[in-house]
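Here's a structure for you.
In this view, the complex is presented without one of its protein chains, the others remaining in place.
Each chain gets a letter, A and B, in the order it is written, and its residues are counted from 1.
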Amino acid sequence: MASNERTAKLSVQEMIAKQKGKKGKKWLEKAIPVILLIIASVSVLTTFGIVFTLIFETIEFFRRVPFLEFVFGTEWLPFSNNEPLFGILPLIAGTLKVTLIAVLVAVPFGLASAVYLSEYASDKTRRVVKPVLEVLAGVPTIVYGFFALTFVTPLLQQFIPELKIFNALSPGIVVGIMILPMIASLSEDAMSSVPNSIREGALALGGTKLEVAIKVVLPAALSGIMASIVLAVSRAIGETMIVSLAGGSTPRFDGDITDSIQTMTAYIVQVSTGDAGYGTTIYYSIYSVGFTLFLFTLLMNWLAHVISKRFREEY
Amino acid sequence: MVQLKVNNKTTDEIVATQAFTDKKLVYDTQQLNLWYGNHHALKNIDLAIKENEVTAIIGPSGCGKSTYIKTLNRMVELVPSVKTSGKILYRERNIFDADYGVEELRTKVGMVFQKPNPFPKSIYDNIAYGPRIHGIKNKKTLDEIVEQSLRGAAIWNEVKDRLNENAYGLSGGQQQRICIARALAIEPDVILMDEPTSALDPISTLKVEELVQDLKKNYSIIIVTHNMQQAARISDQTAFFLNGEVIEFDQTDTIFSTPSDKRTEDYISGRFG
Partner (left out) sequence: MRYIDHQKVIKRMSTRMIVNKIFKGIFFVATLFALLALGVLFYRIITQGIGYLSPEFFMNFGSRFPEKAGIKAALIGSLWMMAVVAPVSLLFGVGSAIYLEEYAKKSKINDFIRMNIANLAGVPSVVFGLLGLTIFVRALALGNSILAAGFTMSLLILPVIIVASQEAIRAVPKHLREASYGMGATKWQTIVKIVLPSAIPGILTGGILALSRAIGETAPLVVIGIPVIIQFLPQNFLSQFTAMPMQIFDWAKRPQEEFQYVASAGIIVLMILLLLMNSIAVFIRNKFQKRY
């Protein structure tokens, strides 16, 4: 047996040696990381592309419109024939109205769902509710926009007669429904990752489930929850189709939520579906508005990142 | 029969030692130092391992035995912060030489890990993986290699009728023997074993130990174990590691009956570790 194995033993190594002689695969091993690095840098190029595009065209915009007028002006009348005005505050106001209403809807319902799912729900319930949340999150925003315009607004008008066909309330609520799953799901993740040992300790002291949830788990998961809210806010700010369909196109700098508004995103859509020629001030205005939008969401995303980093450090 | 004793060793022992010193070195470690970042994990290791023997490496947790064995096939370099100095000569070639490809080394030095890690593939594909990646494609050749390897791991009869089944369907002990067969498939020179039975039940452990004793006829086996009885049972030589240093390295019988260093004695007798 030993001698058989001895002779057999040499042959596989020989075969391997012969194969090694044939192929020069070494260049492949060296080339692959380089190729993949180039592929991976596309994401970096994309960011640069976005930033440069926005900055270049915005600079062109500021050659035609004074910076102070843009930042502090309270009237946005780009299509006016005699005196076009480009003060961005009305658009920001529109965005803020919708975002605020969305947050007021999404946070209570989202958090309540998260607490229920994380602390109370049975496995069966979870298996039904979680997919529903995932579906809600996957509905295209155009569908939500249509829903807001054709169902929510008429419904609300029954209770609020002064509500106009285009307003801030209806899209606000629907944007809230759209970002609710985000808050629910991310907050539930944050609460689930609070170690069970902490819950058990609190329960062992005679606490009710409610007390454990509110006084122990929620505070422990707070930064994760806050990060989820900030991310949801960022998403609400960038939301386009719901506000385009249901919000209207009337930029106004006031606190009225029952009348037509225009958000930053809706303005970009309005110009894009219109006839603004390449090279006009109006054309460049979509970039300056876009840049403002980008800065807002960048700030929110950075905030969420900072908050969630603190959360990760705690566990 | 009266035995002459020279230097406290009988003639039998001297003859054995002669045979001992006639064997060639398979691994000669010279002044090996290894750092994980700033942690000095291996300190000035000198170890000469002979071929066709079972060499056991024992020591308490954290003494560096796993690190050492993973350095022998340069698997330790999968950890990014690792730095080494010194030489390890595998059959008189320094494995750290720039022109000694790490893949080439690993075709000659196989490894069996602590937790059985078969691929999520069929038993056949697990064994054939090694030969295939090194260019052997002929089905008939692969069939022969698979059978030879499974026989070599003493598991052929148990699996010969289910070569196409997923390896995950086997028990832990069987999976580990599949992993041994997989290592045998490229017919290495040395087999490194990093605590190969610590995740197995006693019966499977026994089977693997028998296998190791059998394999040493054609392979050199270096086995890390935290089970001292196992080392005493199956190895020819034993090295005792402590805090990253080799404290003592000698014939297994000597280590376990008359160790030279007090620390070895303390470890053997269970005073620590």
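Following the convention adopted for this analysis, a residue touches a chain if its C-beta (ideal position, glycine included) is under 8 Å from a C-beta of that chain, and two chains touch if they have at least 3 such contacts.
In this text the structure is predicted, and so the values were computed from the model without any measurement.
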Checklist entry - Which listed residue (A:V135, A:I160, A:I198 or A:V306) would be found touching the missing chain in the intact complex? => result A:V135
Checklist entry - Touching the left-out chain: which of A:L37, A:L68 or A:A204? => result A:L37
Next on the checklist: Which candidate, B:V26, B:C63, B:C179 or B:I247, sits in contact with the chain we can't see?
Outcome noted: B:C179
Next on the checklist: Looking at the full complex, which residue from A:Q157, A:S192, A:T258 or A:N301 touches the chain that isn't shown here?
Outcome noted: A:N301
Next on the checklist: Can you tell me which of A:I268, A:I282 or A:I307 touches the chain that was removed from the display?
Outcome noted: A:I268
Checklist outcome for this item: Logged for chain B, residues touching the omitted partner chain are 73, 75, 78, 80, 102-107, 110-111, 113, 115, 117-120, 129-130, 133-134, 179, 182-183, 186
Next on the checklist: Under the stated touch rule, tell me which residues of chain A contact the chain that is not displayed.
Outcome noted: 25, 28-29, 32-33, 35-37, 39-44, 46-47, 49-50, 53-54, 57, 108-109, 112-113, 115-117, 120-121, 129, 132-133, 135-136, 138-147, 149-151, 177, 180-181, 184, 206, 208-211, 231, 234-235, 237-241, 244-245, 265, 268-269, 272-273, 278, 286-287, 290, 293-294, 297-298, 300-301, 304-305
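Criterion: only the chains that are shown with their structure count from here on.
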Checklist entry - What whole-number Å value describes the gap between the mean CA coordinates of chain A and chain B? => result 53
Next on the checklist: Give the list of chain B residues in touch with chain A in this complex.
Outcome noted: 104, 107-108, 131, 134-136, 141, 145, 148, 152, 185-187, 217-218
Item to check | Contact footprint of chain B on chain A as seen in their complex | outcome: 2, 5-6, 8-13, 15-16, 18-20, 22-23
